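Please find one structure pasted underneath; my questions will follow.
Only a single protein chain was left out; the remaining protein chains are all shown in position.
Labels for the chains are A and B, by order of writing; each one numbers its residues from 1.
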Amino acid sequence: MTFKLELSNNKIFKDIFESISNIIDEVVLECDSEGIRLKALDRSHITFVNMELTKDLFDEYVCSVPEKLNIDTSEFIKVLKKCKTSDILRLTVDEGNVILIFEGDATRKFNLRLIDMNYEPATPPKIDHPVNLKIPSNVLKDALTDMSIFSDKIKFIVNQDYLIIKADGTFGDGEIKYLHGEHVTDIYTSLFSFEKLKDMMKASGLSETCILSLGDDIPLELTFELITGDGALKFLLAPRLEETD
Amino acid sequence: MTFKLELSNNKIFKDIFESISNIIDEVVLECDSEGIRLKALDRSHITFVNMELTKDLFDEYVCSVPEKLNIDTSEFIKVLKKCKTSDILRLTVDEGNVILIFEGDATRKFNLRLIDMNYEPATPPKIDHPVNLKIPSNVLKDALTDMSIFSDKIKFIVNQDYLIIKADGTFGDGEIKYLHGEHVTDIYTSLFSFEKLKDMMKASGLSETCILSLGDDIPLELTFELITGDGALKFLLAPRLEETD
Partner (left out) sequence: MTFKLELSNNKIFKDIFESISNIIDEVVLECDSEGIRLKALDRSHITFVNMELTKDLFDEYVCSVPEKLNIDTSEFIKVLKKCKTSDILRLTVDEGNVILIFEGDATRKFNLRLIDMNYEPATPPKIDHPVNLKIPSNVLKDALTDMSIFSDKIKFIVNQDYLIIKADGTFGDGEIKYLHGEHVTDIYTSLFSFEKLKDMMKASGLSETCILSLGDDIPLELTFELITGDGALKFLLAPRLEETD
């Protein structure tokens, strides 16, 4: 067998694919001796997902020959959801199948057909963000949900002291101010879709703190680094244009 | 600023408006140096709501000039629901806006437009109820939910010893008997809509015991006094007529 991994902390895997499956239907897992990578752009070309899991994340990791696994994410997450916290997760590949094995009271084995896919490796645009902020994942998540009362468009403003998350609606408007503690000399504004942000925030369980990279009307980057240091999940989200009344 | 209040025990506020927002769409909060009052009749003229919160309920309360705040209750409760138990709630007024600020990990600020309203102050009918009973809020709540299996009309009977809550349906009927411990010499009967009672009972978290005032085919009064003694929420509910077969 050329490819085999084992993971007891399966929650990481579930959180990652829970989030990805809401954004992208079909992905390619690129596996080699270093670990697993995934780079994909959603159908609407708004969200770019960049996942990297190093081999050290896994209790066991064997990949003697590089593999490309084409996966239907909605089927993959259906299976992953059946994995209990106490189960040991094993993943291997057979001709045409990804095989997931959950070892607990019983041995539960799931074979998922690999799908056909014209693989066009997506390359994320190289962006230099003027501002990179650390913010507790739950503070960001709550701020976005709070503002969604007013609108499905969320504005991010960074000034010298604060990250301000705002929304404007018919019945009212709101803002969350978070003292960012970084050295920022200018003011930056950009606008995003709440629905897209919400899908990304499904990964918020991955780390207590996330890194939010922002600028002026440029894509936002959101990074969840695994607590174990063995990988990261990054999102790049295209901005929305402010509508003129 | 002429109006400003601060409250750490924000659950009271949420419970009160959770219940009111199900009954009445638009209300006037009348604020003066003594506290906040609300008197309103629902659209169908069946339920009258009477709220009184004295200034002592609040950690801080400033109201130098009386204010009338016209509020859309469904928007108001949407915002209040975002307030966490650990947050400090602040409420002020700006031209045309009620401003709610939740102070926690971040400062979250919500501006809600005050609405236009032809304010007709509703005055509740003065009713002398022959019977006033204390009953644990959860016992009353459960009794009503139980009886709703059988019918959407709930009958209240008070006799010398018991409060009896009844319902009759096609598949069966039921009754809850609660030993009321009051001095009652007569028998009183009245019938009410379960849906209306259910909306009122959303406030049952306000106090462990409520006061139920009843008579013969007259409106029921239900009073939740705040545990802190700093206010009350009262409902007056018009009776239904017994249908004749």
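One rule holds in what follows: a residue touches a chain if its C-beta (ideal position, glycine included) is under 8 Å from a C-beta of that chain, and two chains touch if they have at least 3 such contacts.
It should be emphasised that the depicted structure is a prediction, and the values quoted were computed from it without experimental measurement.
**Q** Which of A:108, A:129, A:198 or A:240 touches the chain that is not shown?
**A** A:108
**Q** Which of B:104, B:124 or B:174 touches the chain that is not shown?
**A** B:174
**Q** Which of B:6, B:67, B:105 or B:146 sits in contact with the chain that's absent?
**A** Of the listed residues, the one touching the omitted chain is B:146.
**Q** What residues on chain B make contact with the chain left out of this view?
**A** These residues touch the chain not displayed: 136, 138-139, 142-143, 145-146, 149, 171-178.
**Q** By the contact criterion defined above, which parts of chain A meet the unshown chain? Give residue numbers in ascending order.
**A** 72, 75, 78-79, 82, 97, 105-113
Heads up, the rule we're going with is that only the chains that are shown with their structure count from here on.
**Q** Taking each chain's centre as the mean position of its Cα atoms, how many Å separate chain A from chain B?
**A** Once rounded, the distance between the two centres reads 44 Å.
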